[in-house]
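Every protein chain of the complex appears in place save one, which is left out.
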Amino acid sequence: MRKGGKIMFFTALFVVVLCAPFILNMGSAQAAPDPSLDTPEINALQEKECIADTEWMRENHMQLLDDWRWEVIRNGATEYVAPNGQVYDMSLDDTCLSCHSNREEFCETCHDYSNVELYCWDCHNPDYEE
Amino acid sequence: MAKLNKEEVLNFELGVADTPWMDTPTVFKEGMYCHAAKKKTLDVVGMPNTHDWSSSDEDWNLPEDWKEILLDGMKDRLEKYRSFRLFMDVCVRCGACADKCHFYLGSGDPKNMPVLRAELLRSVYRRYFTTSGKLFGKLAGARDLTEEVLHEWWYYFYQCTECRRCSAFCPYGIDQAEITIMGRELLNLIGLNTDWIAGPVSNCFMKGNHVGLEPQTIMGNVEFMMDDLEEATGVHCEPSFNRKGAEILFVVPSGDLYAEPGTFTFMGYILLLEHLGLDYTLSTYASEGGNFGFFTSNEMAKRLNSKMYAEAKRLGVKWILGGECGHMWRLVNQYMDTWNGPADFLEMPVSPITGTKFENAASTKMVHITEFTADLIYHNKIKLDPSRNDHLNVTFHDSCNTSRAMGLLEEPRYIVKHVCNNFHEMPEETIREKTLCCGSGAGLNAGENMELRMRGGYPRADAVRSVIERFGVNTLANICAIDRAAMPALMDYWVPGTRVTGVHELVGNALVLGDDDYRQLDLRLEEIPNAKQPPAPEPEPVAETAEGEASEGGSNA
Partner (left out) sequence: MNNGIKIGVPLLIVVALAAIAWIGTDAFHLDMLFGVIIPYIALALFIVGFVIRIIKWARSAVPFRIPTTCGQEKSMPWVKQAKLDNPSSSAGVVGRMLLEVLCFRSLFRNSKAKKDGDKLSFGSAKWLWLFALAFHWSMLIIVFRHLRLFFEPVPAIVTGVEVVDSAFQIGLPIIYITDVLFVGAVTFLFLRRVVLPQVRYISLQNDFFPLFLLLGIGISGVVMRYFFRIDIVAVKELTMSLVAFQPVIPENVGPILYVHLFLVSVLLIYFPWSKLMHAPGIFLSPTRNMANNNRAVRHVNPWNYPVKVHSYEEYEEEYGEKMKRVGLPLDSETNAG
């Protein structure tokens, strides 16, 4: 009484499930999303410069926006001094989205890809404001 | 035993040793181990590598290639028993089993924690059978097999009663009984059994029972018991032996044919079966339900067990009824059919009295007598007067084997509650599947290891103490021959004055044989304090409290 067949069946099943990502992604290499900077507003800029460098923004934009929200709502502050000394209005709509007016191609490509919930639009609705 | 001071025995803590266990030498303490098996006893059954040795000596006179024999034996068994290989591999040492062993609870010796008793063997397994152990040695928890290790195995594998309590608590079901069984098999490859196990094994092989009763002695003993039974009940019974053509073969543990209080249980069985007019017979050839071969090796157990089916076939019976015995029923339930079946020469057991088909025994064709009797009571086929047992305040001790290798929990309770009016359970953590061992099972009920037995039985005795204090319990009922043999000494030591009785002794006492059954004596030939008196010229009014359930009490509080 060994029940070898049953044991090997479930072992094989386990291995298949374990390898599912490999099997299901077979031959479908995908490039990482490439957020688009192609908006009329950015194209019109003389110097294409965000409030901080790209790598920093990639890793910390959520923290920056969270800080801004806190400062504006709790402390009534409105001005943000960027690392390069320039002063910006702490506003998602008026500062960020004024250049990045293409949220589908900019924000959401990455957020969809990495499955990070983007709940800015729950309150901020740029379409509505326009 | 008198020299064993209770306070000294209990002067320990449930702790650990100061030194790591691998560096703690094993000291053989007198009273904690058995005598060595004699060469001539082992030779009777043809065990390998027998030799004369003494367990209290340093030198065990081992065969030259003992290590090779053991490692080969281990390799062989790792392939034959998945339980063995798996249990060597998967333990995570979570410690859930640590305080579940009655020997640890009664001695505080950390090597009696089931996990460590297993590590004794596991460390050697790692060293010789795993890559990490071969490469990293002690770092991977591995160690060499040396004579010291061998002595340690012997000492501790004969401090385990294979009760399986640890297994009930283990998240992976690791069963120390399996590991002890393997350990003992290995030791038996080089002649290292105990005298107390080897003796009954050779007796059973040659004479049919552990205690070595020859046919004429069995018949003599039975005659003696039947005389007593007649004195108690006024009924003369003559159970038949080796009778061909009987419907049922009845097999009991030989302890019940041999010594008190087992003999009272035997009288109880016979009184019931004769009263029913059952067509049954016993056998002098298969005069043993128990099986000390199981404490030696699987093969030895199978050799001894074969007699039951062989005799059933020879006598041409329809099915087999088994008496009250613990490890006997582990084997009947989990091994017999596999070893010596299929029992296709027998028929599906049917109670001739109630017509109940015992479908749970459809293949083995063997029924436990408490199943049989509970069925009788359920169908109102026997008249009982539980008040005859009113002077007994009873608690029930679940045997390890019938609990954790079978699950026979309700049937004996059902019977006890119908034959006694005073019944109280011991604390919940000490009964049913969590039952605590008598401390003398698996071949440890010798005389020279009395301290071990008293220690191992201490947790059980302490649970009895708690119901004595709470409910005034004075009787410990059980369904195991080892219990009946070992518990009287255990009770005398820890909780004196507690009577040990088989369930069918209680049945025999409560059984009303007819309208004129005004017995004054119980099966022990002691006066029944509130026995009913026969209608005399001036009859005294006697309270009629024959039927009804015994009280259950809030015993688990």
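Chains: A and B, in written order; residue numbering restarts at 1 for each.
We adopt the following convention: a residue touches a chain if its C-beta (ideal position, glycine included) is under 8 Å from a C-beta of that chain, and two chains touch if they have at least 3 such contacts.
Quantities reported herein were computed from a predicted structural model and do not represent experimental measurements.
Listed by label, the shown chains that the missing chain touches in the whole complex are A, B.
Note on the undisplayed chain: of the listed residues B:Asn193, B:Thr263 or B:Ser403, the one touching it is B:Ser403.
Which of B:Trp66, B:Phe84 or B:Phe295 touches the hidden chain is settled by the complete complex: it is B:Phe84.
Within the set B:Glu147, B:Glu299, B:Glu347 or B:Glu526, the residue that contacts the chain not displayed is B:Glu299. Seen across the whole complex, the unshown chain contacts subunit B at 6-7, 10, 13-17, 20-23, 46, 78-86, 89-96, 98-100, 105, 108, 110, 113, 115-116, 119, 130-132, 138-141, 164, 167-175, 178, 205-208, 214-216, 219-220, 241-244, 284-285, 298-299, 302-303, 306-307, 310-311, 314, 332-335, 337-339, 341-342, 356, 358-364, 366, 371, 374-375, 378, 403-411, 414, 427, 429-430, 432-434, 458-459, 462-463, 465.
Residues of subunit A that touch the chain left out of the display are 1-4, 7-8, 10-11, 14-15, 18-19, 21-22, 24-30, 32-33, 55, 58-60, 62-63, 66, 110, 112-117.
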